[in-house]
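Report on the following structure.
For this view, one protein chain was removed and the others were kept in their places.
Each chain gets a letter, A and B, in the order it is written, and its residues are counted from 1.
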Amino acid sequence: MIVLKYIAFALTSIIVGLLFMGLGRKYSARIHRRYGPPFWQSYLDVIKLFSKTSISHHWVMDFGIMMGLAGILATIAFLPIGPFHLFNSMNGNIIIMLYFMTIGYLGMAMGVSASGNPNSAIGIARALTLMLGYEIPFVIVVISLIFINKSSLLSVMVANQAGGFLHWNMIRYPLGFIAAEMALQGMLGEKPFDAMIAPSEIASGPMVELSGKMMGLGFLQHAAQIFLETAIITSLFLGGSSNVWIFFLKMFVLYLVSLSINAVSARFKFENAVKWFWKWPMALSLAQLLIVIL
Amino acid sequence: MIANLFLITLITAFVGLIIGGKLKWLRWVLFTGLLTFLSIRLWSFYGNWGYTEVYKVLSLGNLNFTIHLGITKLGWFFAFFTTIINLIISIFSIQKNLREKDEWGIGVLWMILAGANIAIFMSLDWITFFIAWEVMTWTSYFIITPGWKKSFKAANYYFLLSMFGTYAMIIGIWWLFSNPSIHTLNIAQSISGLARYWHVSPWGAGTVSLLFVTAFFAKSAVFPFHPWPAEAHAEAPDDFSPYLSGIMIKYGLYGVVLFIVPLFIQLQKFGFNGATVHGIPLLSYLLAWVGAITAVWGTYKAIVSNDMKRLAAWSTVANIGYATTGIFILSSNGVTGGIFHIVNHAIFKSSIFVALAAVKYRTHERDMHRLGGLATKMPITFLTFLLGIIAAAGIPPMNGYASKWLIYQALLSGKFPFLTTMIFIASTGAFMYLYRALHSIFLGQLPEKYKNVKEVPVLMQIPMLLGMLLMIGIGVFPGYVLRPIGQIVKSLGLVPMHVTNTTMFAFLSNVNALVVFNMFSLSFAFAFVLYLLGKRRHHVEPLDNYTAGQNPKDFGMTTEMYHFALKFYEPFANLFKSVRIGMRYFYDALVRDANLIGKSFASMFTSSTMVSSMLFIGGIVTVIIVGWLL
Partner (left out) sequence: MVLEMAHGTFACATFNRDFIRGVDMLITSRNDLRDNGWERILNYFRKKSMWMLHYCTGCGAMELPPTMTSRWDMERFGIGPMATPRQADLLLVTGYLSIKSLKRVIYTYEQMQDPKWLIAFGSCPLNGGIYYDSYTVINRLALYLPIDLSIEGCMPRPEAVINGFNTLMKGIEKGTAVGYKKYKENYEWYKKNQDAILNRTKPVFDSGVKS
């Protein structure tokens, strides 16, 4: 039973994540005044990728890329998706989730650096440095929310925001919300924080040697990651929802905000991005924390 | 019963001393045998809590020097797990020392060290503790430097810092004994005595506890003493580094749990009239901050280091920082988490160091940028290292996660937001340097000269396999370790946390480690099915890479050149350039001034016989006058 439920969770996250990507591409195209691809384009891309042959330099590459997807999907097992959840006692345990996500990053990093291309290693080095930048403000925000709710469960935080728009943490703790939103931009790797991908500079960084189904698995990981990260912010600040469709809608709105910034920004040098993260979101999150504990 | 262990250890060491020539491999087999015997004996001690042995050594007037040995829950636990880990490492040493030249002294001293290790954990009074501590310091000093110039410098550095700590400790012990209201050498009595004295004179008692803290922190490389592991762990013999980093660095924290933590807990319980922060004494809070600073500083140094053993040593410093912070929170979760992290760190860090020793055994190389791509050649070593870094980064299915999670629970439920943030910074940074090590050593391009490297022999693989088993086992079933720790926590006077074999219950949330593990396996199976659905993959050569259309062989590109590993995080390090330069000026100025003062002192004694003899006479006169006045 729990296995079937888990598979439903995993498939939902992938399908919804891919849908978001497709809709997002259409949205960006409209900002650019283009027609844009159909919204189901991401599904076509994934199936095409799985229908191509692929190369691997090393068994670690295959292993790492599977581990990357597995890490994100395993995190989703602990995520409350609207009214649904897998485990009662660990329903959205944010500390587990923050750590479990890293196994996804580690898997991906291991897989791509096994390919032996220096571009991929440079990309990962940038991504990890950037991670040190955005994780810290984000974690400070999470800590202040844990203090407020006296629990590290997302489900409890969602329950505490019940009762309409004005009870959302977004309204009650606006500084923290802005800091988290800035961190989300870095987490999703959208511009101006996409120095780790940088196609024209380091040939798409981590993905440089991925082909066929390896790329396909990476694509799925990215889709699941979009789903996971927007869902976490939705539960933390936008009051979650007991209706799964409204929940998805809130997540999508967050994603669109991120894409809107992406569509009109240029790329930050990643050292500057780290500095920026340690300046503005950090200041906002610390201010929020001080407001909470004083 | 306990003394017999030391007798047998000494006899074995003596046998090891006289073995030589062709039979020298026997010395290391003997070492493994000794450790097996010790582990079995220690296992049989389980449950004899409160058992003591007293030996009268000598009496001077009304001073009786006695040796008190006994089995406490805390001591037994530490003695048992350190001996087991030492046993695992010793299997590696058998193979490693077959062709070593200078292993004669190492083997014998290490046997004595294994005995001193147990003596530290079994001693009940300060004199015994101090003797065992000294034996441990001296033997380890000679093991680190078996006659090599480079390691001699490192060992001296280590030894000086240890000496500093030892002096602090002996002053503290003398003070405890000479103070009329405490006047005891027994450890348990001195705790309650000092706690009572705290109400009389907080500053005096605080200073004494700080003396002990200095001694313990010097051994454990906590903040002001943090640089020694990077020197000593890196230069020590490769098979001794796991022991040094896994076990020896924990003695300080053992001392903290033995003496300082019960002291603070007693203060907390029987009303504390000093300053408190969130319910814990101010001193304890400050020491928790020292731990957090150690964690962050160790992480930063690990990120910017290029030598693989140095990187692992800095990582040890960072992990000691976590444990220190957890322990000084003084809550049940914190102390449990701290002790649990000590155990976990001992397991994963000795596995990591064993894997690094295996790499060095085959390649004789320590600089990470000269290695690369070894995962194909040494799969077992690679897997050990991989699981080790997953555990060290605190990622769920491995053991490091459980203890870090407990420390977080303690920090969050005790309302320490800034400490939590510091620990989190260190933890995210840990991911950076661990990945860097994994990439530079095992992934990327395999240098041409290591084309024929083979996996290490079976005898070296056994400890790695055991290490992996322990890491996964404790990660999935933390309850088996947490229950004995719960007993220790109870004996310290705290309420032990509620655990089952797989689930940890805490104030904020619970974690079922088995479910976490199953979820990961399930997800991996899911990803694997997707992988199988895709079209066939084929293998290509490492140099068949995207190079913007240029065939790398055409322009003389070699695998060494195509491996990105040197200055991996240089842009990150450059972020702190201004701070670093400022620090360097400060240290340079410090060294210059110290040298100047030292030189002027030296010149007083060396410039002329007149001046130096007058100084000598003046000194003696001063001593005599001061002696009369007092």
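What we mean here is this: a contact is a pair of C-beta atoms (placed from the backbone, for glycine too) under 8 Å apart; a residue touches a chain by one contact, two chains touch by 3 or more.
It should be emphasised that the depicted structure is a prediction, and the values quoted were computed from it without experimental measurement.
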Identified contact with the non-displayed chain, of A:25, A:191 or A:222: A:25
Residue touching the undisplayed chain, where the options are A:158, A:215 or A:273: A:215
Identified contact with the non-displayed chain, of A:207, A:251 or A:284: A:207
Touch with the omitted chain, as defined above, among B:553, B:567 or B:580: B:553
Residues from subunit B at the interface with the omitted partner, ascending: 544, 546, 548-551, 553-556
For subunit A, residues in touch with the removed chain: 25, 29, 32-38, 41, 44-45, 47-48, 51-55, 199-200, 203-204, 207-212, 215
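FYI, only the chains that are shown with their structure count from here on.
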Subunit A-subunit B separation of Cα centroids, rounded to whole Å: 36
Residues on subunit B engaged by subunit A in the complex (per definition of touch): 373, 375-376, 382, 386, 390, 393-397, 401, 404-405, 408, 412, 415, 417, 420-421, 424-425, 428-429, 431-432, 435-436, 438-439, 442-445, 503, 508-512, 515-516, 519-520, 522-524, 526-528, 530-531, 533-546, 548, 559, 562-565, 568-569, 571-572, 574-575
Interface residues, subunit A side, partner subunit B - complex: 3, 6-7, 10, 49-60, 62, 66-67, 69-71, 73-74, 77-78, 87, 89-90, 93, 95-96, 99-100, 102-103, 105-106, 109-110, 113-119, 121-122, 124-125, 128-129, 131-132, 135-136, 139-140, 143-144, 146-147, 150-153, 203, 208-209, 212-214, 216-217, 220, 270-271, 274-275, 289, 293
